[in-house]
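Partial view: only certain chains, each at its native spot in the assembly.
In this document, chain identifiers A and B correspond to the written order of the chains, with residue numbering beginning at 1 in each.
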Amino acid sequence: MTDLLDVKVSNFEGPLDLLLHLIYKNELDIYDIPISLIADQFVEEVRKLEDIDIEVAADFIQMASYLIYLKSKMLLPQQIAIEEGIDPEEERFIFAQRLIEYSFYKDVAVLLKEKEFFAQRNLIRESSITLPVTFISDDPYKLAKSFFSLMEEGEEEIKTVVKDTIDLSEVVKYLEALFQKEKNILWDRLLSIASSKREAVVFFLAVLELVKQKVVDVLQGSNFDNFMVVCNG
Amino acid sequence: MDNERQLFYATLFLSGKLVSIDFFRKIFDPINLENRLIDYAELFNNLNLGIQIRRVADGYQMVTLSELYDNLVKFFGDKGENLTKSMLETLAVIAYKQPITRVEVDEVRGVNSSAAIRSLLDRNFIKVGGRKDVPGRPLLYVTTNSFLEYFGMVDLSDLPSFREWQEMKG
């Protein structure tokens, strides 16, 4: 009995949990709770509240004050109670119903805990397995085809490597002829003639060379604008 | 073996997750389908392969036998944390009284349930199922299929009714 008395409020989910514990400990009939006894024991437990956060403490204190209220009503002479329109027995009944309902959910929680335990023992695979869409075509023969085709190509053809350089002086000559013919050309158009980035760079260098030689002038509205190459000839 | 049965097993194997009966209704002849699926699951489970088909929530799921848990959990145990006492209690109240507001849960439990409800929402065991038509229009909570799946239940009738519980208590 002393073990059961030594309770810590923080071990309980809330005041209803503590109340059920007290009823169980005193071997009381939940349908016929001696309010006075329970109220006193409950208040005693709440007095021990120390290291408990305010919000949880508030729930316990609220229950304690309700129990004290209920206890005082129970002590009223029946005559006065009737005059004041209070039926202590009905309040006690509602209180019991509330405890019984809570007791039901508390038991369901225990049942859920069991179900959790057993359900977790059935292991599942969280990720689904995907099927490769290319399943049918990805057989080893596809590899063989890729490889041996490459090998055959290598045997049949002698690859000629084209030297990939652009001669600046040739480009200068080409552009000079172009400017003589067209008189003025926007840089954009030259860019569109160039077949690669490298060629575009060489075009730009060629234009600079022609400016230096005073063959052309360059006109530009403002920074980063497109510019016009104008032939001086 | 007929093709439908093989496809049922193959689908559950590939998915790993719960596959709803609705899914099978779309790919198989829906007439009398549920009875056939129950048969297929039973035939499979009778083979006792260490793998099982369990009926859960709104569908079926392929899982390993619970007897093998201790051997397998070392390599494949990647479970989330177990639910706390206050989460279980809150879930119990919501399961029976859904749709229910947070304040109504608080009243039944006698304590504030905000933290528990938040955790349950995070774990996808409950979801918001509308608002209650009272001043303030508070949110209403309902349980999800993930809740049933997690506890290995087909539906809420797997839990005892209040009357059954009272009789049990004597």
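Details
Following the convention adopted for this analysis, a contact is a pair of C-beta atoms (placed from the backbone, for glycine too) under 8 Å apart; a residue touches a chain by one contact, two chains touch by 3 or more.
From a predicted model like this one, the values you see are computed outputs, not experimental measurements.
Overall stoichiometry of the protein chains across this structure file: A x1, B x2.
One rule holds for everything that comes next: only the chains that are shown with their structure count from here on.
For this pair, chain A with chain B, the centres built from the Cα atoms lie 23 Å apart.
Chain A makes touch with chain B in their complex at residues 13-17, 55-56, 59, 63, 101-102, 104-113, 115-116, 118-131. Per the touch definition, chain B reaches chain A in the complex via residues 13-17, 52, 54, 61-66, 68-69, 72-73, 76-79, 82-83, 85-86, 88-89, 91-93, 95-96, 108-112, 150-153, 159-160, 162, 165.
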